[in-house]
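Structure provided below as structure tokens; questions to follow.
Every protein chain except one is present and positioned as in the full complex.
Going in written order, the chains are labelled A and B, and every chain counts its residues from 1.
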Amino acid sequence: MSGSEPLGTEKIYFREAIARAMREAMREDPRIFVMGQDVGAFGGSYREFDGLFAEFGAARVRDMPVAEAAMVGIGVGAAAAGYRPLVSITYMDFMMLGFDPLINYGAKLRYKTGGQLTAPVVVKTTAGAKGQGVAHSQCIEAWLMSVPGLRVVAPSTAADAYGLLKAALREDGPVVFVDHKRLFPIAGAVPLAETTLPIGRAAICRSGTDLTITTHSYMTRVAMEAASLLQSEGLSVEVIDLRTLAPLDIETIVSSVKTTGALLTLEEGQVTCGVGVEVIARVHERLGLIPAARVGALPAPISSNPVLEPACLPDASRVVVAARNLLKNRIC
Amino acid sequence: MLIRGFETALARRPDHGFQLLSSGEEAVAVGLCAALRDQDQLLTGGRSIGPALARGLDPKRVMAELLGKISGTNRGKGGRGHLADPAAGFFGAHAVVGGNISIAAGVALSMQMSGTNGVAVILFGDGAFGAGALHEVLNIAASWRLPLLFVCNNNQLSVSTPRSTALAPKNLSDIGLAFGMPSWTVDGMDVEMVASAAQRAVEGVRAGNGPGFLEFVSWRFASHSTTARETRSRAELEEIRGRCPIARQAEALMAAGLMDEREHVSLKHEVADAVAAALAFADESGYPDPDEVLVDVW
Partner (left out) sequence: MFYKISVPPVADVEEIRVLEWHGDVGHRFNAGDLVVELETHKAIIEVRAGQPGVLRKILSDAGNWQQIGLPLGLMSDEESEALPDAAESIVDLAVDFEIN
């Protein structure tokens, strides 16, 4: 051991946290199985399913042809019929192909059947820009937040990926689990004991008194970097990692903004109809028109171009500028 | 007869709602369901009333559902487009054309994984034949040898679009052959032929031979739905309605000495009574409370 990890934890890669969650869940519940491209012997595009095929075999770790609509639908159908599949969609961009079975059937199943059926399926997908071009870079989790019957979670650390995935696999309805390309190189401390995290609970990663930043997924790391920079300018920033996008943990956010009096939302997706505008609207409903601002990608497709991609995406310095402007304009 | 009587009575009501009726296509529903056992599951598209009744769902609860009452199979919240009674082997209708073909494959997969000896049957129209979902699922079902039977009720019209202008294969069942599965095209207006073809197909799937594709060629006697305009001429319709599968079966039974006129009339009364009882049940039942709007969302 390196010795710097908290007691009772192990430091592992993000992908290992996912594999561990799957392994534990699949050992405990024989109804859980995995479907996706390259999930079997290949172990997943990010090796996030390493070891599962060897332990559980082809019946429970199933490679699929490229057919997202069918894949999601088969997952939803098998879930409705009593299983607990995890459908892996390598790029979130291609989740769109599975929207019909997931949203028109899966999310509405309990309601439309008057409670007779439900679809406990987890759709796990990787979002985010990392040099792969306009159709392999999107963060569209905001699109899913408004679907009644659909839960959406987005971890930013290995520990949260582990805990939220275990929780997602225990839910009685459909859950979309969104991770991010840029989270896979990171490692983090994960509890040694088998644990789950509650869905619907945000985490305060950094306490502060002058400004609340709400964020999720990879942007949490950007927010923390920005908070450090703002600290050196004498500003105390509280960073809240949403962790669950649907249902949002509005209580934690409201409680924070009551103290700070200012709210900045940060996401890698588009700000139009994004995660941030929903957070701000709900905070305004509760606290009145406190100063608020949104930071997200510029309104353009995200090219793989090495100059244009970073120009499009939020980074710590853009967040710092937005925070300064927000606090400067605030009437104290 | 029950299906025809039920739907006729429903259509007469001013509050009949948005319905897709099976008149002319009753033989497909009845013949297909005759081949299904308790452990099987039937999924359908939006033309669900005929198949639901044929599968044995209680007409009272179906009528209540269609009229939006809380005593309906889906607590009034699904309507015709989403009728479901999985405990009775009717996993359910889904109103998105082709939208539950992949769902049916998931049900079939669950049966395969559990080893239940059940068969999942997905009934869709020629209107769904062009949908991508069908082709993706044909491939996976064949590849995994899923216990799934594809049944295409080809009534030769998708709202206003004739099958001949929209769909390329000579027989729609040819698509099954392309994926290496047993495939048949059968006359959908003869209930005995439908039943025996369905029996053969279902048992082949049950035996572990992998999926099968059944095409029944039928005729729709009315327009696509209660809101859709009819595109065929009066003369055309008169000719089409002359092919009534119910009349045909009645004639065949009487010709074979298996039913006499008195028994036929008696059946008509039985149907009328059942339909009346269904309507009465539905009319006596209440609507859901407005608070029900937020129940069973999650």
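Everything that follows uses one rule, which is that a contact is a pair of C-beta atoms (placed from the backbone, for glycine too) under 8 Å apart; a residue touches a chain by one contact, two chains touch by 3 or more.
Just so we're clear, the structure is a prediction, and the values are computed from it rather than from any experiment.
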Among the chains you can see, which ones touch the chain that has been omitted? A
Of A:Pro30, A:Gly57, A:Pro148 or A:Pro185, which one is in contact with the hidden chain? A:Pro185
May I ask you to list the residues on chain A that touch the chain which is not drawn? 1-2, 11, 13-15, 46-47, 184-187
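Keep this in mind: only the chains that are shown with their structure count from here on.
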Report the inter-chain centroid distance for chain A and chain B in whole angstrom, where each centroid is the mean of the CA atoms. 41
Within the complex, which stretch of chain B touches chain A? 41, 72-78, 82, 84-87, 91-92, 94, 96, 99-111, 113-114, 132-133, 136-137, 139-140, 143, 295-298
Residue positions on chain A within touch of chain B in the complex are 33, 59, 64-65, 67, 69-83, 85, 100-101, 104-105, 110-117, 148-149, 151, 172-173
